[in-house]
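Yeah, one chain of the complex is gone here, protein chain that is, but the others are all in their spots.
Chain IDs A, B and C follow the sequence of writing; residue 1 opens each chain.
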Amino acid sequence: MKEYIYRLDFKVRDYELDMQGVVNNSVYQNYLEHARHEFLLSRGIDFAEYSDKGIYLIVTRALMEYKASLRSGDKFWVGLNLIMESKVRVTFEQDIYRSSDDKLILKGAVTGTCLNERGRPKFPDELLEKLGVK
Amino acid sequence: MKEYIYRLDFKVRDYELDMQGVVNNSVYQNYLEHARHEFLLSRGIDFAEYSDKGIYLIVTRALMEYKASLRSGDKFWVGLNLIMESKVRVTFEQDIYRSSDDKLILKGAVTGTCLNERGRPKFPDELLEKLGVK
Amino acid sequence: MKEYIYRLDFKVRDYELDMQGVVNNSVYQNYLEHARHEFLLSRGIDFAEYSDKGIYLIVTRALMEYKASLRSGDKFWVGLNLIMESKVRVTFEQDIYRSSDDKLILKGAVTGTCLNERGRPKFPDELLEKLGVK
Partner (left out) sequence: MKEYIYRLDFKVRDYELDMQGVVNNSVYQNYLEHARHEFLLSRGIDFAEYSDKGIYLIVTRALMEYKASLRSGDKFWVGLNLIMESKVRVTFEQDIYRSSDDKLILKGAVTGTCLNERGRPKFPDELLEKLGVK
């Protein structure tokens, strides 16, 4: 099992299932987004507060490999790692596992940047410090 | 504070917010549905299993009164009561409260019935027994 | 067939279906919201612009009666009427019909108000004029 710096537990909700009885592909991105925001909160970074200030954390690329499906009643967890690819680019490795047997459900990589008040890519120093990458 | 036979705790996820920064009106129905299904599970009734058998629990009416908004980071809970209105009609009273101060956010009433394998309104006896209304 | 002052055509998208193969109950509220906003736009009222100005059109109550289900591939339309219930309360009657046979799918009534920049219920005069109720 890969190691992660952050983990968040979830349970499938039936309204997330599609007509095949499995979680719809797009819903996994919701899970990953929520896990990222909760991770940021755990480091003292409030996504909504930054948005209010005109500082936007934005996603520029998302790659998802679907390995198996989640179904009604399944519990699962998202594991997260953080890779600073450059001064203005961060990638969140985010993988989803079914809790009952730690089976890999999805391998994800979500890359983003931060736009400052003037719309230019720049991570505020305090944000990098809170992420422990400075 | 009203009394409820079942309660489920949630936290707002940022993807549920709309451009006004509050939980979108339609998302509350997702919360109510998930709370109903978890309540049913707590009584040994698996919504997905019944669907597989061709027995459908369906909603015929939903009334929602929006009292206040939920925002990013808010924790909240759904309280649930069950009223058998007739042999073939059940209403779930479902109210949503913000957890920090138990402020009422939404008053809901969701009425439904059960369609058996032949598409006729009829609650299976075992289902009524599990709900404790028989 | 009831008469409506506005009508909007839609088609079901498969991601809106749930595991029973029908449009999920909460999705109908999305349809109704989109129809309201398009109706407002047709009268020169841009919901998003008002939000930017700090004027909020908010929903205080939604009633939905589910008469029949929509399925994969179904085309449907939303009919809309407007009732000014008081100076600060408007109800949108919004009904959904399957296009192939005009079968009634959902009867809806969505009540709302307008909060001005100071958070008080008040419809701007120009908005009432555009709605033709002044």
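In this text, a contact is a pair of C-beta atoms (placed from the backbone, for glycine too) under 8 Å apart; a residue touches a chain by one contact, two chains touch by 3 or more.
As the structure is a computational prediction, the values presented were derived from the model and not from experiment.
Asks: Which residue, A:Ile5, A:Leu63, A:Ile83 or A:Val133, contacts the hidden chain when the whole complex is considered?
Replies: A:Leu63
Asks: Could you tell which one of C:Asn30, C:Thr60, C:Asn81 or C:Asn116 touches the chain left off the display?
Replies: If we include the chain that is not displayed, C:Asn30 is the one touching it.
Asks: Please output the residues of subunit A touching the missing chain, sorted low to high.
Replies: Against the missing chain, subunit A presents residues 19-20, 24-27, 29-30, 33, 48, 51, 56, 58-66.
Asks: If the missing chain were put back, which residues of subunit B would it touch?
Replies: Interface residues of subunit B facing the absent chain: 14-15, 17-21, 24, 26, 72.
Asks: Touching the absent chain: which residues on subunit C qualify?
Replies: 13-15, 17, 21, 30, 33-34, 37, 41, 46-48, 71-73
Simple rule for what comes next: only the chains that are shown with their structure count from here on.
Asks: What pair of chains has the most C-beta pairs in contact?
Replies: B-C
Asks: Same or different: do the copies subunit A and subunit C touch each other through matching residue numbers, with over half of them shared?
Replies: Same-residue interface.
Asks: Express in whole angstrom the distance between the two chain centres, defined as the mean CA positions of subunit A and subunit B.
Replies: 28
Asks: Starting from the mean Cα coordinates of subunit A and subunit C, work out the distance between those two points in Å.
Replies: Each chain reduced to its C-alpha mean, subunit A and subunit C end up 33 Å apart.
Asks: Hunt down the residues of subunit C that sit against at least two other chains at once, touch-wise.
Replies: In subunit C, 19-20, 24, 26 touch at least two other chains.
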